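A single structure is presented below for examination.
All protein chains but one are shown in place.
Moving on, here comes subunit A:
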Amino acid sequence: MRLKLVPQDTTLDFFRFWRYTFGASVLAMVLSIVAFFVMGLNFGIDFKGGTSIRTEAVQPVDIGAYRGAVEPLGFGDVAITEVFDPSFGPEQNVAMIRIETQAGQEAKTPEQLASIRTALQQVDPSLVFASVDSVGPKVSGELVQSAVISVLLALGAVLFYVWLRFEWQFSVGAVAALVHDVVLTIGLFAVLQIRFDLAIIAAILTIVGYSLNDTVVVFDRVRENLIKFKKRPLREVLNMSINETLSRTVMTSVTTLLALIALFVLGGDVIRGFVFAMIWGVIVGTYSSVFVASVVLYRFDVKRDWSKASGDTAGTQFGVKEN
């Protein structure tokens, strides 16, 4: 007996409630933007500058005592959080200490670090620094800039490639879906106040890649069916294409999610935020390729006569022989 997540033939109408699904997407995007401006992102030191220290100790973390030890040193705002992970042993107590950028200096000096270590070791002699990251304001500014540029570049490259391989309506649909995914991811990070650092940018770009993967597979089938069924209404062709690729869409999402969930649970706390962003991205990315990208395509009423296009624009289709 085979496992079948999706029945053999589905004839779901994905556009019956398109006003609601699309409206919900728009609403979620608006809420995300509001959250971004009202709550802001919990930027990590990559983007904000400052120093972040990961401590490990045998005794349980006492945040109050840690704070009491570090604050008199006069480094300004100090944020201390305990880190929990199922993989930690009973004698592994981890905390993150974040110190803001000190005026007029780039990275932390060895003397400042030594003073923090000495102060904390008076609280708990077993305490060690498992890792220290210090980023100066100059670099963090550049990192923000290059992060924004790379997301925009990725969107631009996609817009161009899809336009080259399909039609401009497809391109707009694909990019609308990507913008939707990126905005929703940033919104979720703002609402949950998960630390937003360089790795999250990598996650967002991967989401862009993944969501696009999904969208392109659906679009590819739409193009094929548009050629095959020249007379059928667009809505019907779109529905047929999505239904035909539904099994694959679900299969791929499930395998990717299986892998990501394993990483989320077992991969340790260092990359948990990163993996979380990707899980979220796979879910929204799968949703958006149907309910955003295809709906945009539906509303734009794509051109129907592909007979010439496939003949004179070389490379519109890779090796697909028409029967």
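Heads up, the rule we're going with is that a residue touches a chain if its C-beta (ideal position, glycine included) is under 8 Å from a C-beta of that chain, and two chains touch if they have at least 3 such contacts; residues count from 1.
Methods note: contacts and distances are computed from a predicted model.
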item	value
Undepicted complex member, UniProt protein name, chosen from "Fumarate reductase", "Nitrile hydratase accessory protein", "ABC transporter permease" or "Protein translocase subunit SecD"	"Protein translocase subunit SecD"
Touching residue (missing chain; options A:L113, A:V144, A:V191 or A:L234)	A:L113
Residue among A:S87, A:S126 or A:Q193 touching the omitted chain	A:S87
Option touching the unshown chain, where A:V58, A:A119, A:V144 or A:I271 are the choices	A:I271
Contact partner of the left-out chain, one of A:T81, A:Q193 or A:T255	A:T255
Hidden partner interface residues of subunit A, rising order	2-5, 54, 56, 87, 106-108, 110, 113-114, 128-136, 138-139, 143, 146-147, 149-150, 153-154, 157-158, 161-162, 165, 198-199, 201-202, 205-206, 208-210, 212-214, 216-217, 219-221, 224, 244-245, 247-248, 251-252, 254-260, 262-263, 265-268, 270-271, 274-275, 278, 317-321
